[in-house]
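Written below as structure tokens is the structure these notes are about.
Subset of chains shown; positions unchanged.
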Amino acid sequence: MKFNRKNIFISKSAIIGENVKIGDNVTIYDNVTIGDNSIICNDCVLGEPLNSYYFDEDYRQPHLKLGRECLIRSHCIIYAGSTFGDNLQLGHRVTIREKTTMGSHCSVGTLSDIQGCVSLGDYCRLHSNVHIGQKSKIGNFVFVYPYVVFTNDPTPPSNICIGATVDDYSQIATGAILLPDVYVGKNCLVGANAVVNKNVKEYSVVVGNPAKFLCDIREIKSKGKEGFHYPWMNNFSRGMPWDEIGYEKWLELNKNYESKND
Amino acid sequence: MKFNRKNIFISKSAIIGENVKIGDNVTIYDNVTIGDNSIICNDCVLGEPLNSYYFDEDYRQPHLKLGRECLIRSHCIIYAGSTFGDNLQLGHRVTIREKTTMGSHCSVGTLSDIQGCVSLGDYCRLHSNVHIGQKSKIGNFVFVYPYVVFTNDPTPPSNICIGATVDDYSQIATGAILLPDVYVGKNCLVGANAVVNKNVKEYSVVVGNPAKFLCDIREIKSKGKEGFHYPWMNNFSRGMPWDEIGYEKWLELNKNYESKND
């Protein structure tokens, strides 16, 4: 019942892979590449021109590349000048600006706003309504929950832009704010509504405003069963590459995974 | 000047009540029922297919039912598989996923995101930009203010999903976060930016991160006049069923109201 291609606009310079489905009212601007088997739902805009398009006569549209098997739900706006790996999944009304790079198997929830000049690794999940400021860096297997904000100006307003960094496997809970230039290590949990104003060591749980160390994440018990929940990779695998073989086995087979990104 | 039905798509299996107005660029998918006298503004999507639509060849579209006299403002997306009572009012760009049930006379503000598997009673008001996680339960006459989030995963990420519950007449102020599985009793007030990590007894005011008991709600004085403001039903009636006769009188005539929902 979808994908009628009614009232659509597709630039002649766009390169659309095999078996790509395109919904109604979709606009695809110049210099966009979409990988095979991707699904672009109704009312999406791919390759939204950058700000300079409006004012610069010599504007040149940078390339937007979407990988294979992507699912872009309705009403998303993705600017020109970004690169996404395979299996990207977007919710509705996501906005992603230029110079964003994402690895493979990332997902971004409804209404999230990625301000551009941002990098994400593989298998990251940004939930609904997340705001990622420019110059933020996010590793692999990082989960970011609703209404989290990554900021970047230490003395607003200023000409300084220094994003926050979150390393592999860390969890940033609902409503937390990362202040500019902070580094959150691997396997951390930042609590709901926390305001992180200094670096967080690996395996830490921090909570409050300003965020303070609460405990080692490995002390948190599983809810409703014996044992400890973290590192979570042993207890959660839906959509993860270790889903069939378990994290330990997968890690053994992928020893280089982390180092490739360091 | 509206309701020209330009560039619309309405499935043949949709059942549209009498005197329903439908705006431009509206999409109504299979198996949608709209009650009489409802207004569907421009660019709305009713019966958005579930995720499995994209991957399951045997996908069957569940039923979406909207009651009578609903006002759905522009750019809303309502998934298939939910049921809404009469007099629903939505702001702009609301997203509501499957398995949501709402009683009558509910309203949901601009940009709110209801994640599905959620139940609301009657006369609830969710303001702008509220995020209701799956498995949340909301009673009757509950007001939820902007940027509130109902969460559901106690040890993220995990396979556990236990929503929060808010009972009748309670008020959840701007930016508050309800952690998974908490129960907020009747007639409570959760303060702005509070993080609620344990149950809240009826008539309590809680504030802070983590939220702590501040006072009994019945001690809060009315602003600008004599007396106490709470229980608010004696001091506020706009849009409420007791608007013409007063709360006490209405309650007498509706003694079974609460018990019907317990």
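As written, the chains take the letters A and B, and residue 1 is the first residue of each chain.
Here is the rule we use: contacts are C-beta pairs under 8 Å (C-beta built on N, C-alpha and C of every residue); 3 or more make two chains touch, one makes a residue touch a chain.
Just so we're clear, the structure is a prediction, and the values are computed from it rather than from any experiment.
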Assembly check, 2 identical chains modelled here, expected copies in whole complex 3
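Everything that follows uses one rule, which is that only the chains that are shown with their structure count from here on.
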Mapping chain A onto chain B via their CA atoms needs a rotation, nearest 5 degrees, of 120
Express in whole angstrom the distance between the two chain centres, defined as the mean CA positions of chain A and chain B. 28
Please name which positions on chain B make contact with chain A in the complex. 7, 9, 11, 25, 27, 29-30, 43, 45, 48-49, 53-54, 61, 75, 77, 93, 95, 111, 113, 115, 129, 131, 147, 149, 151, 154-160, 175, 177, 179, 193, 195, 209-210
The chain A residues in contact with chain B across the complex are 1-2, 4, 6-7, 24-25, 39, 42-43, 71, 74-75, 92-93, 110-111, 125, 128-129, 143, 145-147, 171, 173-175, 189, 191-194, 207-209, 220, 222-224, 229-230, 232, 235-236, 238
